[in-house]
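All protein chains but one are shown in place.
And then subunit A:
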Amino acid sequence: MSATTKIAVHSLADLKNTTDDALPVYLTHSPIHFTQTHTKSDVRLVLGYVAVLIAGALFWLDWKQGWTVSKPYTLPAVLVYFTLNSAFTYWIWAVEKGLIFEGVAKTGEKISIASSTKKHTPIYNLTVTITPKSGKPTCLTPAAPFSQWFTADGYFIAKPFQQWLCASIPLVGAQDPNNVVEDIGRGSVIEDAGASGVKTPGGRVRRKA
């Protein structure tokens, strides 16, 4: 499950993207088996691709028929294109807000997880919203340093990341009780990974920068 590609540990984007990609993988597989819903990302893709298709159609018409033919269609196409483009941007900033996972648990609770990082701060922040079948949604905001699940030379280690998720999100912990470890020593990931019997791919080869 752990990604075997090596990343640059000083690149915050690499740290975040790798972690963002690993999270849905863990939550949708055994033993958690959340059912992932893609509604929001699908809406974003539809908005974007419809806009691109309109631009493509106008380009084709202009290319084949020239300005005199395409002129009457140009203003409407430009207006619709920029409306869709604004809706697309609005969707990313105001609706998705860093959403990386949305799904339903076997027990019926809805869960949505958004992630964020602050500039130049290697801390992974999650905003977890859990909506029970009936009742008000609860919101959790766990945060942890990336060093907890990345080795010094840039490999992602799934185990400590999963343990952190289980410990900080009770709904996840309930599905995977064996992974709930209350205190796993934040920040000292190599030792912890070793202690819980996880092989660190390439972890022994330390490279000096």
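Simple rule for what comes next: contacts are C-beta pairs under 8 Å (C-beta built on N, C-alpha and C of every residue); 3 or more make two chains touch, one makes a residue touch a chain; residues count from 1.
Keep this in mind: contacts and distances are computed from a predicted model.
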Looking at what's absent rather than what's present, what does UniProt name the missing chain, "Signal peptidase complex catalytic subunit SEC11", "Ubiquitin-conjugating enzyme E2 2", "Large ribosomal subunit protein mL60" or "Protein LTO1 homolog"? "Signal peptidase complex catalytic subunit SEC11"
Which of A:V78, A:V95 or A:C139 sits in contact with the chain that's absent? A:V78
Which of A:S41, A:S116, A:T131 or A:S168 touches the missing chain? It is A:S41
Under the stated touch rule, tell me which residues of subunit A contact the chain that is not displayed. 5, 13, 17, 21, 38, 41-42, 44-45, 48-49, 51-52, 55-56, 58-59, 62, 66-67, 74-75, 77-78, 81-82, 85, 88
